[in-house]
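Provided herewith is a single structure, encoded as structure tokens, for subsequent inquiry.
Right after this comes chain A.
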Amino acid sequence: MAEYLIKNGFVFDPVLGIRGDQADIAIKDGKIVETNAITNPKVIDAAGKTVMAGGVDIHAHVAGPKVNVGRNFRPEDKLFGYKPRNGIERMQGGFSVPTTIRTGYNYARMGYTTVMEAAMPPLYARHTHEEMRDTPILDQGAYPVFGNNWFVLEYLKNHEIENTAAYIAWLLQATKGYAVKVVNPGGTEAWAWGLNCENVHDPVPYFDITPAQIVTGLIEANEYLGLPHSMHVHANNLGNPGNYTTTLDTFKLSEGIKPKSKFGRDQVMHHTHVQFHSYGGDSWANVDSRAREIMDYVNSHDNITIDMGQVTLDETTTMTADGPFEHHLTELNHLKWANADVELETGSGVVPYVYSPNIKVCAIQWAIGLELALLAKDSSRIFLTTDHPNAGPFIRYPRVMKWLMSEEAREQQFDAFKHKDKVIEATNLAGIGRELDLYEIAQMTRAGPAKSLGLAHMYGGLAPGLEADVAVYDFNPNEPYAPDDIEKAFSNAEHLFKTGVQVVRDHEIASNGNKRTLWVNAKVNENPQVMRDVKEKFLRYYTVTLNNYEVTGHYLPNPYVIEVDATQ
Partner candidate 1 sequence: MTRTVTDVICPFCGTLCDDLEVVVSDDEKDLLEVYNACAIGAEKFLHSQAKDRITRPRMRQEDGSWKEISYDEAIEYTARMLTDAKKPLMYGWSSTNCEAQAVGSEIGEIVGAIMDNTATVCHGTSLIAVQDIGIPSCTLGEVKNRADRILFWGCNPAHAHPRHMSRYSIFPRGFFTGKGHTGRKVIVVDPRPTDTASLADVHLQVEQGRDYELLDALRVAFKGEKLPDFVAGIPKEKIYEAAETLKSGRFAIIFFGMGVTQSLGKNHNIDEAIAVTRDLNEYTKAAIMPMRGHYNVTGSGQVWGWLFGFPYAVDLSRGFARYNPGETTANDLLRRDEVDAVFVLGSDPGAHFPFSSVKKIYDRPSVAIDPHETPTTEVCKVHVPVAFVGVEVGGCAYRMDNVPIETRKVVEPPEGMMTDEEFLGRVLARVKEIKGV
Partner candidate 2 sequence: MAIRVNLITGRTIQQGVSMEAGKEKPAYTAACGIIELDPADFKKLGAFRNTNVRVTSGYGNVVVKAVEATQGPHPGVAYIPMGPWANMVVNPNTYSTGMPTFKGTPVEVEVAKTEPVLGSLELVRKGCRGELA
């Protein structure tokens, strides 16, 4: 493989602690190496430009059944901006739910190299893997959902952690999954009867367990296994006024639990798209921001990480395993509604949504997301996401960076709101002058998520030994710039290396890369009871046979297996 030397760029790397100093980055055999370890490199002149590690997205809905429902049931999402085939680039379409090809290319254009699919229904794992296989360039993994799974509900009713852990290990292996995802614990099972669990102590119909027991049990099972990532939760009561108390109640379930993983993470709970979970008030008329209460908790508890779920004020497509929420949403906006309940495992819904700057609530949501990041004491524990495509498409990350880095940009946006005064009154943002710097952005988009995922040994930084994922942006942080220059530069990386392959050259896609699929193979002691339960459930309740369930080799043409030994 070619050697590269990226010379004289302004480097922002929390792993090495470099805050914009000029430095050289060397690449050899797909890894970052010391600059004296290369002999005949191709030189990239990065003088006057910004250099960072490849971006890492911890939570986006980019592949799988509900994403494809979003594509297929929204032809209008492709009305504008379809791009013809050109050179090595295949045709690309879609705005809020892009085709897999566009997904890969657009992340690369932003300098991202690793993207995690946030919710994989186990029965549909093959579908998720087929889409990831057809997404060029990116390293990807997918999180199977566990929070409404009948095995989990039955084991955790009796607090059987070891059995839960053995089942998790089996399912990760069967679905080639990466982490333990929990969506509206218990609530989606309740939705199979048209009901919901809105609080952590609401009982789940029939199963006689509460969301609190599910979350706590899954954290314990996750740490029992010592998985790379922590339990990754989307709590109950998403999107409802007054829900911040449910969020705090969920956070508190992690108290007293310490990480037990050799992958270097400090958290036992990752709570995703917290913007949707930080609302006060008791109706849409008086909803207000509780970002301060939420961040007070996060700032003082270091075993939690969160991501933003920033609203970008676009027309988009919401999609989540939180089935009851999507039904609630279609009743609010009266747009088309798709729902798919999945036997024994989970459910999901999809509804288009327009976040209009003319609607007060949308503007409040926009402010709350930014407040979370700006009130954070440690930017390496809160990650930049839009819960793509729920709060907005991922291509808006550079715009979110602009809002985070520039008070002027935020003021411009406030001025564009129809109900500016009411929005200011209901939120804290107007009183927050903080502007993040590129080092903090690198924490939120690189080092932080990589560490939270247990992948700090591969991604998120520029230290020798890490994967050679390196982005060069045409942005000089030491020269004066307008807010829009940030968005422009970070939407359009000048160069991008992915595992040592140059995939973007002079702002153009130069290669389809060497995409890998990450999954976690956790070894546990033999557990005859769990295997008996698995056989029994497949025999009696599933509609596929056990032998036709496991996702095998060819769905992952280039797998990267992370081995975990929990046999003790």
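Heads up, the rule we're going with is that a contact is a pair of C-beta atoms (placed from the backbone, for glycine too) under 8 Å apart; a residue touches a chain by one contact, two chains touch by 3 or more; residues count from 1.
A quick word on the picks: all candidates are chains of the complex that A comes from, given by their letters.
Computed from a predicted model, the values in this text were never measured in an experiment.
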Looking at 1 or 2, the one that touches chain A within this complex is 1
Which positions of chain A touch candidate 1 when the two form their complex? 63, 65, 67-68, 71-75, 77-78, 82-85, 90-91, 93-94, 97, 99-101, 123-124, 126-127, 130-131, 134, 150, 191-194, 206, 327, 330, 335-344, 347, 350-351, 540-545, 547-548, 552, 555
